[in-house]
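With one protein chain withheld, the remaining protein chains of the complex are depicted in position.
Order of writing sets the chain letters: A and B. Residues in each chain are counted from 1.
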Amino acid sequence: MTLVASFDWNFIWEHIPDFWTGLKATLKVAAIGIGGSLAIGIVLGAARAHRIPVLNWVAAVYVEVIRNTPILVQIFFIAGGLTQIPGHPIRLEPFTIAWLSVMIWGGAYNTENFRAGFEAVPWRYREAGLALGFSRIATFANVTLPIGARIALPSSINTYVSVLKNTSLLTAIGFAELTDTAYSLESQSFKPSEVYLALGATYLLVVWTLSALVRLVERRLAIPEAR
Amino acid sequence: MPDWADPVAHYMLHQGLSATLRIAAYAVVGSTVIGVLLGTLLTIRFRPLQALIRLYVEVWRGLPILVTIFLVYFALPTAPVIHHRFGAIAGAAIGLILWGSAQVAEATRGAVQSIPTEQHEAAAALGFGWIGRHKSVILPQALRRLLPPLVSLLANIIQNTTIASLIGVTELLATGQRSIERLQLTPPGDSHAFAIYAALLAAFFCISFPLTRLAIYLERRLVSL
Partner (left out) sequence: MKRITIVVAALVLAAAAFAAWGTAAPGGKVAALAGPTAAPKKPAKPKLPALPSDVKKRKKWLIGVKCDFAPFGFIDVRGNNDGYDVQVARRFATLAFGSKKKVDFTCVTTPSRIPTLMSRRVDIIVSTLTWTQARSEQIDFSIPYYSATGRLLVPNSSAVRIGSLGGKTIVTTRGAIYATWTSNCFKNSTLLQVDSPALAVAAVKDGRADTFMFDDAFLLGVATQDRDLRLTGDKFLNVPWGIGIRKGDTATARWVNAALRYMKKKDEFVKILKANAPARLVGDFLDNVPRPKNNFAYPVGKDVASICP
């Protein structure tokens, strides 16, 4: 009961601007990461599904490496490992590191989502497209992509939500997104329950809103015959 | 192996890997037990109970694991009801269990509901009660369907143990970072960060890759059964 009594609502109220600043950074990085992973997913997913030589194998290795290593290590590798390559250091801006790392992660998962989606498009549909005189690329754009992307939608939505949640790990390199802002705030105010309950509530609000929104889109985009 | 690498590898494997596997073991066992229980209960048609478990699942699936671990490790001990003090390893394991059990609960619900109603009815006709029916008839069958997601979960949990480094657990990632720092601050001052982070990626890959392949194999077998 003392928990409730000693809970400092005023403190949260006073620091709403801080949370808002952090949230904006989170949403910005997540938006770029989600957009990028959508593009990667379509291109590499198509390469995998259509067995395009070389690109198919490169994509396969990329997917396995990213999905079988922790994203936190990937972030440190990009932020701290690449700068120490003997001879050819690669130095990136913190913001670049931020969106790049979540995009690379999301792209790998999305490649799998879209590969499965494209492969689930019945062969006869593509045959019909080719028979109508469409080129292979036009067939992909007009037949495989619209149907396959819809099949891939539920699993790719999970990936987008994960991309958003993964931005919290950028705290580890001091990128000032939502979790980092809260962590810094707590380290100077010593109010862990206020700070972290507010942080958790903010994430749930964003994640649940995002899920509800995409579910709405999903329902509108769902393939008619699957209804 | 170069001179610098020997003590680094020794430290990372002995201290880091053992802490990583320890957290992963606690988290997997805890997530499975709690998740299967909650998932089975979720199939009972009793609205208040369903709503409560749904809330649990949605909250812990919705939060980033790092935020859950911060809540457990930093905020929870300030609640006056918590008298037991737990260390960083336990804090990380609890955080992972909350997340993992939510995943397992969802998978279990799907697996249990995929068992045809005839099985329930037949078991009931044989005189089994709800608990006996689930223990002896439904869950053993559901478990078969649950196995692939559980193996994937194990791979995911092992990867996510790295988040424990952010609350001070010296698991595999943290031992790598402490080694980088030590090398950077002692002559000749070369941190070998690229090599150490690359080795960390390789180590996790070697643990995780066989598990994800096993999950895919089990999934395929299930389909062919």
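As a convention for this text, contacts are C-beta pairs under 8 Å (C-beta built on N, C-alpha and C of every residue); 3 or more make two chains touch, one makes a residue touch a chain.
Remember, predicted model here, so these are calculated numbers, not experimental data.
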| item | value |
| --- | --- |
| Contact residue for the chain not shown (choose from B:137, B:151 or B:203) | B:151 |
| Omitted-chain contact residue, chosen from A:36, A:70 or A:192 | A:192 |
| Residue touching the undisplayed chain, where the options are B:25, B:59 or B:198 | B:25 |
| Sites on chain B contacted by the missing partner chain, in the whole complex | 7, 10-11, 14-15, 18-19, 21-22, 24-26, 28-29, 73-74, 77-78, 85-89, 143-144, 147, 150-151, 154, 166-170, 174-175, 177-182, 184-187, 189, 193, 218, 221 |
| Absent-chain interface as seen on chain A, which is shown | 79-80, 83, 89, 91, 93-94, 172-174, 176, 180, 183-184, 186-188, 190, 192 |
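In this text, only the chains that are shown with their structure count from here on.
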| item | value |
| --- | --- |
| Gap in Å, rounded to a whole number, between the CA centres of chain B and chain A | 20 |
| Chain B to chain A touching residues, read off their complex | 58-59, 62-68, 70-71, 74-75, 78-81, 155, 159-163, 165-166, 173, 177, 180, 191-194, 196-198, 200-201, 204-205, 208-209, 212 |
| Touching residues on chain A, where the partner in the complex is chain B | 1-3, 64-65, 67-74, 76-77, 80-86, 165-166, 168-169, 171-172, 179, 182-183, 186, 192-193, 195-197, 199-200, 203-204, 207-208, 211 |
